[in-house]
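All protein chains but one are shown at their positions in the complex.
For reference, chains read A, B and C in written order, and residue numbers begin at 1 within each chain.
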């Protein structure tokens, strides 16, 4: 008998939605995409042509109502992530939700508490936020080596998300609803910071400064195109973050975990592939031009592992609590970036 | 209506057979593996467990007779590549045959001529030898850049296949039937050499020297564990090859195409992934430990592109003539390696 | 006629003093070391043996009084840098003073104002703080490319001074008088930050956090072994600094100048030499183990260029004002590190 396959519905078929749909449909042997929903007619046409045999809905609620689903992948615009996740949770469905859960930590918290409620009725239900870098083979090796204590305790986590420059005006438009560069870009670094330094570790203080350099108009959305931050944790751990929308060479997402007896670096010599050119300009390699070019494999692994944890009733690879905490820290960093104030937590914060 | 899927049978379920089976079964959306054959009972058990819904045969001929196939992937031991390919060709099936076609160029030629005959009856039939590196994204970018004349005409092709050291005695055992290191390892470099310098370009001379260093016993099979060669082509092109069974750090397969105005290098800084370690030993990266770890994606692309050319009746990505020429050159290099003689072709050879 | 040579006295013959003495004596063709002073008898013996034909003094004042000097190199312990520089300035001598001028900005300022007074009498007098990285070929190329506007305006300067771990207890002892990690280590990065972003550019705010990880006892000297900082400048420039006393692999001093249309990196792939090892651990290179191993050539260039500016009456390569500002910023960063407060300058600072 053929093994059971997870029946998946995809909410949203924009850039990321199409990728998730393809990954679950074609590259996740234990899953079947059985339905998709999008308000966009062009996207529905794409689905009809590319996702054979699935049901296509204009309306998300319709899909939840009428399709025979076990799991939903929320890949719509950030503004509806939480609402769509909540509805699926209430129906007892497994949910893989694109990052961030929300740009507002209170809304993110409401998803978490709905899930905690739902678990009482549906103890096998899985809800996970899709932080793709956690599924990347390099980040995983780094994590395993640190966990095995190969380099002693971690002291400093340094990480950046730096997008390639886009002169189309996209970033300015996008900033109106993105929650800001720390919520949109750095959320990955924040998630990794929690992963490497301890998801339950208490933050003592954080602080950010930034500038608008190449995307005038970002100020109007309380955003910046380059920003740096420091985060201080209990227990002698610190973190330095950088985010940018201005890279000339490509997507430069890098992380370092500096431990007492060594350090692990990921992506510090990031390259598109294994080609090098020697010509009159010297020796050069090209970089990935966007996030998906670098992390495509991680998204495929994410689809397969999410599917496996639903079918096998195992622990989801990422805890929802941690993802809510990431939203909280992203929001606080953005607040510090705009206000110019250092923010303290715990005892110290009382003095301020 | 769902699109037609290519019905594929897999011959041989050893190490490479399993990989091909999985790639066609799970990661090639336009193909279905419908049958597999292997004389090995353990492998048949593996198939029963892992390739759901397919027919499993002990005997290759049985599979050809009884399964409803459009294409066969020949992934059995090298000794039966040609025979199995011939039988499938005679039935009008598409064939993807693992490299090398044969260790004997005359047998390889017989496969080619059978295919040429068969094409008269089955003009849409595709037969291709699976030189996986041609499907690797880095090699392809290198090829496209050279083809676009970015660096002027190529002058020197330098390439190596260098396996990680295996102290189990495997290489000595394997050498008994492998055809020798130039036919088994360097066949990839030879294929790439033809691709980059011209598949129809005439070879003027070739010459090889080598040693047995770490695998005593190879001499008995007329083989070596490290060898270097030069090849001279008409039209002012030369090639330098290196093959080894002795690498300490991992699989070190590299190629350089040195052109008049620049050069392209592939894998010269090969790495397992995007991790670097800084510790008391310095700064280091790890290497892929075997061929498949580096080229897995290329095999998946191969499966998908072979499938597409069968379904869409387009040109196979690699010509069978070129693959036969590769066997010829591999055999000649091996001959030079053992005899110590330089071998000349064309006019010069008459003098010798 | 042989060209005139600058008559140089060396103050202090500790680790750095010996190096300066050798560089001026043997590798600076236009200079002659004619005298040296040190209170340490062993160091005087070293001088007698290695610096032939020079006068050797126990006492710095004696040397100033009795040797026929045109220039003094102050390479003694930091605590007497300023005092020795002041005395030489008052005698109208040229001065090359090791970094930092002082750990106290007020003392550093007093050196500057003494020099400004002295210039009225000795308009050809040169006084310079020896920030060696400014003489490094790589930093210079980076600076020239940025100055030529190859990458558009700089936005972010990111830099670190990270010493190799020393388990001898040296760092804890040294911290008692070093002024702290931002004054001792990061002073180089601060100097470079001013060089790249503008020596006269106004700082708006700065902030630092840090920890004691591997050198317990540093707290007692108000110091840390790992610290990160952000600095905000007028005109849309920001800087991120890291300093550490804990590196396992070697001296890891790196800088990035991220501009609107590209970035320049220095030392990001720092290596001891051009050797790579491939063995069972992968592919690795070694790093310089200390500052001098990486920057020896820069110190030689510094000696030669300081000599040239004295002999030729040209502008010193580094302005003393900028070096005083570096001390100021180092002290402020150290203050923020210990207090936990963000520090504001200009208008904003009034509110605090």
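FYI, a residue touches a chain if its C-beta (ideal position, glycine included) is under 8 Å from a C-beta of that chain, and two chains touch if they have at least 3 such contacts.
Quantities reported herein were computed from a predicted structural model and do not represent experimental measurements.
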From A:30, A:91, A:285 or A:335, residue that would touch the chain that is not displayed: A:285
Touch with the omitted chain, as defined above, among C:72, C:211, C:266 or C:320: C:266
Which of C:91, C:122, C:278 or C:335 contacts the chain that the document leaves out: C:278
Positions on chain B contacted by the hidden chain, ascending: 151, 153, 155-156, 158, 165, 205, 207-214, 226-230, 232, 236-238, 240, 242, 244, 246-249, 258, 260-263, 268-269, 340-342, 344, 348
Contacts of chain A with the absent chain, listed as residue ranges: 247-250, 252, 269, 271-272, 278-287
On chain C, residues whose C-beta touches the chain left out of the figure: 2-3, 25-27, 29, 52-53, 136-138, 141-142, 145, 150-151, 261-270, 273-280
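In the analysis below, only the chains that are shown with their structure count from here on.
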Rounded Å distance, chain A centre to chain B centre (Cα mean): 39
Multi-chain contact residues (two or more partners), chain A: 151, 261-263, 268-269
